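Only a single protein chain was left out; the remaining protein chains are all shown in position.
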Amino acid sequence: MAGSSPLTSVSDWLRPQQNRMIVLMGLAGVAMLIPLVANNYVLEVLTNAWFYAILCLGLNIVVGYAGLLDLGYAAFFAVGAYTTGILTSKFGVNFWLTIPVAVSCSMLAGLIIGGPTLRLRSDYLAIVTLGFGEIVRIIARNLEITGGASGLIGIDRPSIFGLELSRGIHFYYVFLLLAILACFISYRLQNSRLGRAWQYVREDEDAAEAMGIGRVAVKLYAYVIGAMFGGVAGCFFAAKMTAISPETFTFSQSVLILLGVVLGGMGKIPGVIIGAFALVLFPEVFRGLGSMRMLIFGIVMLVIMLYRPEGIWPQKQREV
Amino acid sequence: MTKIQAIAVGALAGLLMLGQGWAADVKIGIMVPTTGSEATAGKDMENAIKLAVDEINKSGGVLGKNIITITGDDGCDPQMATAAASKLVSNDVVGVVGGYCSGATLPTLKIYGDAGIPFVVAAANSTKLIDANPGTAFQINSTGFDQVNSAVALFKAKGVKKLAIVHQGDGYSEDLARLTRDKWTGMGNQVVAYAVVNKGEQDQSSLVTQIKSKAPDAVFWTAYYSDGALLIKQLRQAGYHKLIAVGDGSNSPKLLEIAGKAAEGVYCFSNPTADYLPAAGDFVKNYKARYHQAPDAYGPLAYDGMKLMADAISRAGSTDKAAIVKALKETKNFNGITGAISFTDKNTLAKSNFVVLVARGGKWMLNK
Partner (left out) sequence: MSTSDIILQQLANGLILGSFYALVALGYTMVYGIIKLLNFAHGDLYMVGGFVGFLVLSLVSGLMGSSWAGILCSMVFSMLAVGLLGVIIQRIAYVPMLQAPRLSILITALAVSMVLSNGVMAITDGEYLAFNTDLGYEGLDLGNVFISYTQLVLVVSAALLMIILYLFVHKTLYGKAMRAIAIDQDACRLMGINVNRIIALTFFIGSSLAAAAGVMAGVYYGSLHFFMGFVIGLKAFTAAVIGGIGSIPGAMLGGLVLGLLEAFGTQIPFVGSEWKDVFSFGLLILLLIFKPTGLLGKTEIERM
């Protein structure tokens, strides 16, 4: 067929639900079995990839589904990580109990950041979210309770049913499961009423409002849910790293997460996951590049925006 | 098994072995900042360590085996450092040499400690490291306590009464600042300003104005060179002409390069740099020959760190990590180019190696 690339014919084959489930099960199976054959280094890289997948899926809800350019997403991730960090290292709270607290804090942050800014037009919104991201980072850097510029160290490793999660293989499964959960939630959201409402608001806010969709409420949902993803990722990140510092939550980090979302294809779950993997695997595969890594990323992002803004993953045919 | 299958298995096994590295090599990890604001110091340390490794390997290696190194970049950031440390641990190193930024080194002590890996800390010297030491780390640079003594002695000798202290909130500079303040006020003197500056902040004018308004006799900068240079420059530009001193985090010649004329007469408390180490002549020569530049301030210590590690492995007679730790602990007057190394029971240097340097004509000189 003229004009059909290998990717398009693959996505054609994937159209029926049955075929898709087969592929998904297969991939999930492979992902579960990888730790048996991979060495520590590969495991660490893949764990990192799943971790970014969660973050990118979260940002995807804000940017991809609802069309809100959030340049300070790292703030939610920071809130989750620091909440868990502070509660476990300074107050000795059990890790699993900190999760609901951290998630609530992230959601609260989502409300605080989202609330006043949602009436703003997209360019202002971008800058404001950037500003908030910086504010969160600077607060983390300046306050004593967050450990100041040194950050928090000595965060305890959590235990589940008596097994202490400390080895690479443990965290691989933790993040893999979280990522699968994130995919599932994203998928259900995408096909829900809320998901459609986001689509309308993203395409044309005024028309959506005219149709009776409360656009501020809808946008707020996007923020808060996206914040939740970031918060959860942050908790487990803190537990895995046992040390967090404000330098992890910089604007560059927010940009990196955005890059992952844009690379693979905004709004498309498989695209976002591919983007996250590309983000993590690229610097590992091309170690020699070193300091040029971000430069190449920037060029790649530029090229994608100019020539293929839908991202790597092929565009789904519009269902009429 | 068919022939093809056997070959395939053999090839796979070969590849796996290749991936693990030759079992005959001794793997040592290098943990320094090779990116970020302290990259100059970090790369210099890495160069010095590799120079040491080459010399060791040329004269037969250690226990008859070659040393190979793996570098983990800590970026002077605690979180990057933990990632680097995890990476080194998962690469099965038998020892680690490095550690420049104390704030970044601190969280890695536990990681190496849990894995039983001996860690020779070449440069990081915050006193926080002493308490957090799980017993497997050994500091070969004099600690903050010694530095504070040098600083306070100089201030007293120069007749300073009112002191202003500026740090950056990280594990190293905050520690040094706090200890200095406590000691100085303990001696009955005044600390008129105690301020924190953000890393990377270019414009210090409001801080400078604040400091000037308190009219201190001396300003003590306890953090690193990149922002220290700017502060010195802006202090002089604003008309502050009295004594300025910096800690060993700013002992890089780069401080003088960036601050230019403003750095003239600035004091620095530091381990002796290569120029002032009588035994370092060959090291400087070889370093220059190989890397086409002079070694930075921590090159000699990093070099000694690697040589000490190799020496400890020899004395231990094996690459068993616990044995190496024991050998390090028992070190008696190891002859490094930075001086004789012995450890206290807290794994710190038995004898302080701090000197006072002063900037003259764009170079650091020993203060007479």
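Going by the order they are written in, the chains are A and B; count residues from 1 in each one.
Assume a contact is a pair of C-beta atoms (placed from the backbone, for glycine too) under 8 Å apart; a residue touches a chain by one contact, two chains touch by 3 or more.
These figures come from a predicted structure and were not determined experimentally.
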Where the missing chain makes contact, among the chains that are shown: A, B
Residue among B:K110, B:R181 or B:K254 touching the omitted chain: B:K254
Selected residue (touches chain absent from view) among B:K233, B:K307 or B:K321: B:K233
Residues of chain A (touch criterion as defined above) contacting the omitted chain: 63, 67, 69, 71, 116-117, 120-124, 126-128, 130-132, 134-135, 138-139, 141-142, 205-206, 251, 255, 258, 262, 291-292, 294-295, 297-299, 301-302, 305-306, 309
Missing-chain contacts mapped onto chain B: 35-37, 39-40, 169, 195-198, 200-207, 209-210, 212-213, 215, 226, 229-230, 233-234, 236-239, 254, 257-262
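Keep this in mind: only the chains that are shown with their structure count from here on.
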Touch list for chain B against partner chain A, complex: 19, 35, 75, 77-83, 86-87, 90-91, 103, 106-107, 110-111, 168-171, 174, 196, 198-199
Residue numbers on chain A that touch chain B, as the complex places them: 39-41, 44, 138, 141-142, 148-151, 153-154, 168, 241-245, 247-248, 290-291
